[in-house]
Every structure is written in structure tokens, then in C-alpha cells.
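Structure below; questions to follow.
One chain of protein is taken out of this complex; the other chains stay put.
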Amino acid sequence: MRDLRLALRAGGGFGLGLAFFLILAVLVPLGVGPEPEVLARIAPGVLWVGALLACLLSLDRIFALDYEDGSLDLLATAPLPLEAVVAIKALAHWITTGLPLVLVSPVLGLLLFLPGAAYGWLIVALLLGTPALSMIGAFGAALTVGVKRGGLLLSLLVLPMYVPTLVFGAELVSRGAQGLSVGTPLALLAGITAGAAAILPFAAALVLRINLR
Amino acid sequence: MRDLRLALRAGGGFGLGLAFFLILAVLVPLGVGPEPEVLARIAPGVLWVGALLACLLSLDRIFALDYEDGSLDLLATAPLPLEAVVAIKALAHWITTGLPLVLVSPVLGLLLFLPGAAYGWLIVALLLGTPALSMIGAFGAALTVGVKRGGLLLSLLVLPMYVPTLVFGAELVSRGAQGLSVGTPLALLAGITAGAAAILPFAAALVLRINLR
Amino acid sequence: MGLRVCDLAVARGGVPLLEGVNFALAPGQALVLRGPNGCGKTTLLRVVAGLQPALSGTVEGGEAVAYAAHADGIKATLSVAENLSFWGAVYGAGDVKAALERMNLRALSGRAAATLSAGQKRRLGLARLLVTGRPVWVLDEPTVSLDAASVALFADLVRGHLAAGGMALIATHIDLGLPEAQELDLRAHKARLPEPGDAGGFDEAFL
Amino acid sequence: MGLRVCDLAVARGGVPLLEGVNFALAPGQALVLRGPNGCGKTTLLRVVAGLQPALSGTVEGGEAVAYAAHADGIKATLSVAENLSFWGAVYGAGDVKAALERMNLRALSGRAAATLSAGQKRRLGLARLLVTGRPVWVLDEPTVSLDAASVALFADLVRGHLAAGGMALIATHIDLGLPEAQELDLRAHKARLPEPGDAGGFDEAFL
Amino acid sequence: MMPDLGRYALEVSLAYIASLGLIGLLVLWVWLRGRAVRRALDELENDRSDNA
Partner (left out) sequence: MVSIWQYANPLRFMRTTDWLLPIVAWLAVAVTAVGLIWGFFFTPDDFRQGATVKIIFLHVPSALMAINAWIMMLVASLIWLIRRHHVSALAAKAAAPVGVVMTLIGLITGAVWGQPMWGTWWAGDPRLTSFLILFLFYLGYIALWAAIEDPDTAADLTAVLCLVGSVFALLSRYAAFFWSQGLHQGASLSLAPGTRVDWAYKAPLYISMTGFGLIFVALVLAGTRTEIRARRMKALVARERMA
């Protein structure tokens, strides 16, 4: 859809989510200390928390800009169903933020001494999990769209909803690193993403309509 | 000054920075796993990174709102020097974000099994370091004030500048925890804060004037 | 076809503003809403556009509406032409080139919308109406910031739209140069305070 | 005392817009700037207010300016009275109560600014001028969204300010009902294109 | 001709290939962008002198 192209073009911050992810991977060792064993132990968790935060920081762009300049009012009266608008915007967010994170994560794994066996699972986990992050985030962004600079409120609402994704995602990677079976977290992660993609666009569109009123 | 009171009132997000900090402290054990030894080892670093991110998320409020609604133009033509405006806004940001973090950090230390000896130093370190975070952040916010929803760009610019504060702050806490001497990081942390408070308001005011032009 | 508003009552922030508003627009007709600041013109238009529920009464034909609000819905980072073609794509109709030409924006078409002056932005906002292909235009103070020449251009635009069988509902404070349009003064429809104890005390508790 | 603009040239986004602008305001005088959309009125006012450097020429008396732009600088979360008293505190002058009274805002004084209608917001923006205590008012389309009664109120306000020895520089497209004000048509001051190859190719490279 | 890099053949050649490749990419980018801008400018100047 054109909306996607325009979202990409207007969003601008293609590399920025990446850069943020990178910075986080640099900061954590600086805070925690340089010991490789400790870092390797916490690497999957840190990478997941980093992906989460990188998503989070770009969430407020999803609807707030459109709300402020009045586009959202106009989109709501346009022939496109608002559910489709939400889904497209979440997809655009994932493509600009989630996908680059997935691609660059192995490099950051290096910085955090992630064990070799875990790299494949890291990619799989992020690939499965980040769409859910974008979708949940779009819902949160729809909830807070009327709040000026609601960045912090948004994170407050969204982060708890990210918990299941985070837990299963990090678990998947660390099990993968230790060579344990990964079936359960894999299935759960996929389930969360599928569920989010199926239900949340409707919830988000509903909430948007209420916020516009 | 009245500006401060109004900033507090308008900022709104008094508890939000706190809540974010709290959520992060909860998320990290979820991502990393529940082992107390590992958590205790990384607690100072995680708390510092958390403080940093909580600051970061509320930074874009410092000037962007005023820019968008035209207040910044009006403030620039007001009798108050812009340097004072910047300093007051940074102070207000610290009071709404940094100070609550300092006060609540011992509780979060508990969640992360921070060793007993470190609590005092944690408070001292945050108390000394967070004003620098707010001041550096105000400079970054002034740089990106013309960029719409520049949250990610802002973090890319600001986070690298946070590195010295983070390193000395985390080092101070973990040395304190191990009972080592803390003189050097303490002095350096204080030095960074003092230097930032002395110089950055001028740089930020300069940058704001350029952005308004 | 057409827009029909029957016995409409609207409220904003829980406060009833207007009531008993009745009007109908047939193709080729325009209606200008008048009333002092804060009387509820914007609120009424939002109800007609379907963005807000009515307190009571009905709006027929609200789905054929193209709405232009105080804010223009312009993306500052996109160029003028890109802004328009985005809306053209959303509505799946309309000729962007012709709309640019019509609103005298061709020279500006490559410029980022952020660099437009207040009046130029407004012209872009009005050009959007042309690419919607919708028959009913609902316009909230469309001539704000426009100079005399542009106001005349706008009047022309509306006249052309009416001639093509369109309709227009316009809230404004100034003289638009559209003598053929009907006028509706909203002062006559100011909502009365509900009588104490009117509706059995239940609704009253929340008004 | 007074505002004196000598041979001013202004540019926006690197493009020269106006040149050779000369005027002087003595206490009690008002000047209305006229010109089509995009001719550079806003830019000129920003230069006079000291927000933007001039391309050439001088502005004397720019530090005594109270500027009111297209945007009103209103904090949506603060109440009307709080918004005003903030600016009163910044300028260390002015009587907030009287300003509210004057602009007919007393009934709204406790309302959050976000809930005001377009015209009410604009009235609040104008009330701000009263609490600045500055002698030179620089106003960019001050009557946008105002109804006829409020426009008259505004004209009164300006007249009172002039009578008290103030000055006003106003850009507008409509008739303000201020016959005593001088007018300056900016079309006469449109900047010429620099001749190609003018300054030995140096300045030309960057305009 | 090729020197014997011993055990570290992979590392050393990787370093050389990556570095030279990166410099090559950079040079290419600078060159292409320079060419594109120069052409666009020439076109503009031609238009201008045509009009004058």
C-alpha cells in the first residue's frame, strides 16, 4: 500500500532504532562491567530488553503525529477502514524498527559475548516476537494518542503487555544457547504474535475512534 | 521561580519516570533469569542504565511542547535570558524525573538483590549523577527541537554523552558494594555534573536560538 | 443523495451546546453556519462528519462527507504533491495535478510542506478536498489566513463543486462571496439548560 | 522609544523575500502590513521581534517588542488564568485579572485551555499582550478565527494601547476597523532576483 | 607469489578483503553521489542559461 511507503518516508527513523539498539548493547557492559562470563549470562535478556525499548521509543510516532496535524480525523472519515489503517501502521513500524533489529542482532550478540549456539535462536526469537511488539505498541499508541508527549505514559501501559513476549523470547534464546528443547517457548511466542495480529487491530481502531470523539 | 512550578504542573509526568524505572527493574530479572548472584552482580549497572533510560524518555518534553505551541518563540522574546530558561527547565526535569528515581532506587535495589553496603552509595551516586543527565539531556533536546518526534534521534545524540556519567556512577556503586575506595569516581562524577551545569546551559541556549531562527 | 440533519443536539465535554438543528442540503446547495465564537460550530461539523456522536437527532448522508478542520492534516516532511497524492490514494479518486493547478499550488508542488506560509498551507488543505471525490464538503473556517485573492479562489472552487452537483456546509466568520448559499445562524439553536429534575433525575446527575 | 526599521531585507530558508523596507513607529502609532499570502509578512515580523537575523538593514527598538505569532503559545493542560499568570510572571508585569476581564475571558478563566474553541484560544493569546507590559506589539494575523464582536473588541484593545503611548505593528488580510492606522503594502518591497554572476560568483554560490 | 599466511590465512585475508571492500564502497559512494549532483547541477545551469 502507498500508506506504507509514505509511512517509511515520513517516519525517517529507519536507522535510528538500530542505532539505539547498538547504544544499549554498548551501555550495558559499561554499566555492568567487562567480565565476559557475566555478560554472556545476561546477553539474551539484555538483547530482548533492548529490542523492546527500541520499539518503545519509536512507538509514539505511530499515531501521535497524525493526531496532532489533524490527519487522523481525516483518515477516520476516509473510505479506508480504521482497522486497516492501524494494521498498516503497525506493519510499517515493524518494517522500520523490528526488522532491522532482527538483522543486526547477531553483531550485538558479539558485543555481549552471546554463546555461539544461541545466534540462530536469537534471530528466530526476534523474528517471531518483534511483530507482536509492534502490534501491542500500536494498541498502546492508540490509547495514549490524545495525551501530549505521552511517551512515558505509553511505555508504562505497553511494557507490562510486553512481558510475555519478553519472557518467552529470552527463554527461547537462553534454552537454545544451552541446547535444551525450545518447542514450548517457540510455540507460545508464535501464538502471542498471531493472537496480537488477529485481535489488536480491532481493539486499537476502537480506541482510536473513542479518542477522536 | 514560577516557571518551575508551572513546568511541574504542565509536565504532568511526575510519577511516570518512576514507573518506568520500576518496570525496567522488573523486566530485567524476567529477561535475565532469577539467580540472585547474577542479579546482584549486575544490579548497579542495571539501575544506572534504567535511570538513564527513564531520563531519556521524558527528555523530549523539555522543549518540544513549547516549540510546537509557539511558547518558545515567545519565551525567546521575553525578558528572561534563554540560558536561565534552559537551566530552569533542566532543573524542573531533574526534580520531576531524577529526584524521584534517587528516592525510589533503594526499593529497586531490593528487587535486584543489591548488596547491603551499596545502598548508601547508590543514593549518593544517583544524587550526584542525575543532574548531569538532565542537563546533558536538555542540550540534546535543544538540538533536536525542530525535528518532529525526534525521540530516537535525541537518544542517539544523548546516550553516548551519558557514558562517562554511567561509568563513574556504576563504578562508584559497585566499588562501594565491595568496600573499595570510592574517592576517584566520586570526584569525577561531581566534576562532570558541575561542568555540565556550568557550560551546557549556554550551549543549549545557543542551539535553541539557532533552531528558532 | 444529499445531507439531512434532523433535530440534532450536540454536546462538547459533556456540556450541551446546540439543539433542534434542522437542515437539508440537496445537490448543488451550500449552507453557511454562523454564530459567535464558542457557540458550537466546530462541534456540529464534527458530528456531521461522524467523528463524534450526537446527543440526539440524526444525520443522514454523513458517510459521503469530506471534512476539513481547523488543522489541515499536512505532513511537514512530505512535499506538497506527496501530501496530496497520499490523500488521493486513500480516497482512491481525484486528479492530483488538476487539484494543484486549481489551488494555484503548482509552483510550490515540490516544496516540503513545513516551509509553506500560513496561507499556502491552508490552500493545500483546501486542495485536498478536490482529490477526495466526495460530494459533501464540511468545512471549518476554510478561509483563515487566506488573502483576498485566495478567498475569491476558494469561492470559485465551492461554486464549481456545487455546479457539479456537490454540496458544502461551511462554518465561517467572514464574508465568503457566496451569495447563493443559504445561511443558518446557530444563535437561535443554543441549547437550553435542562430544567432541574427534568429527566427523572438520572441523566441530570451526569450533565 | 519607538520602533525604527531602516532599509531592512529579510530572507526565509535562504530565499530573499523583501528588501528596502523602511518605517518608523512613534508612540501612539500603528502600522498595518498588507500583502498576499507568502509575501513575507510573518518573516518580517519575526525579524522585527529579533527571532531571526535580517539579511541587511537595521531594526531599532526591537527589544521592547511583545510578539504574537500564528501559534498562541498556550499550554493545553493549564487553565486560562494559569496560562496568563505564567506570562505575567515571565514579564514581571501586568494585571492578569484585568486582562481576563478585558478580553471577555472571565467566565472561562478556570477552564483548561485545551477545551477552548478556536476563537476563545485566540482571545487568550491576545490577552497575553496585556500582561507583557511591552510598548510595541507585533501581531501576526491577530484576528484569525475571531467573530465580528471579538474583532471589534480587538480593535478597541489596540486603540487603548495606542492611547496609552503604545505602538502596534500588525500583519493581516482583513479589515480591522482601525482607520487611524497607517498601511504598508509589502508588494512594493518584493526582493529582486540577484543578477546572475553578480558578486564574482562567490555569494551566488550560496545565495 | 601469494605469501604463506600459515594458520591465520583466513583472518588476515578477511581483514584485507573487508577493509579494502569498505574503502571501495566508500569511494564508489562518494564518486556516484558526486556524479549525480554534478549532473543535476549542470542541467540546472543549462536551463538557466537557456532562459537568460
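A, B, C, D and E are the chain letters, set down in written order, and residue numbers restart from 1 in every chain.
As a working rule, a residue touches a chain if its C-beta (ideal position, glycine included) is under 8 Å from a C-beta of that chain, and two chains touch if they have at least 3 such contacts.
All values derive from a computational prediction rather than experimental measurement.
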item	value
Chain not shown: contacting residue from B:Ala25, B:Val104, B:Ala125 or B:Ile192	B:Ile192
Residue of B:Leu56, B:Leu99, B:Leu112 or B:Leu157 in touch with the missing chain, whole complex considered	B:Leu157
Which of B:Val28, B:Val102, B:Val147 or B:Ala177 contacts the chain that the document leaves out	B:Val147
For chain C, residues in touch with the removed chain	107-108, 111-112, 114-115
Residue numbers in chain B that touch the chain omitted from display	136, 139, 143-144, 146-147, 150, 153, 156-157, 159-161, 163-164, 167-168, 171, 184-185, 188, 192, 200, 203, 206-207, 210-211, 213
Residue ranges of chain A at the interface with the undisplayed chain	12, 15-16, 19, 22-23, 26, 29-30, 33-36, 39, 110-111, 113
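The criterion applied here is as follows: only the chains that are shown with their structure count from here on.
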item	value
Copies chain C and chain D touch via same or different residues, half shared test	same
Chain A-chain B separation of Cα centroids, rounded to whole Å	24
Euclidean distance of C-alpha centroids - chain C vs chain D, Å	28
Centroid spacing, where centroids are CA-atom means, of chain A and chain E in whole angstrom	35
Per-residue multi-chain contacts in chain A, two or more chains	65, 68, 148
Sequence positions of chain C contacting 2 or more other chains	70, 76-77
Of all residues in chain C, those that touch chain A in their complex	49-53, 65-67, 69-78, 82, 85-87, 89-92, 128, 132
Residue numbers on chain D that touch chain C, as the complex places them	12-13, 35-38, 42, 70, 115-120, 123, 141, 144-150, 173-174
Interface residues, chain A side, partner chain B - complex	13, 16-17, 19-20, 23-24, 26-28, 30-33, 38, 41-42, 44-46, 48-49, 52-53, 57-58, 60-61, 64-65, 68, 148-149, 151-153, 155-156, 159-160, 162-163, 166-167, 170, 174
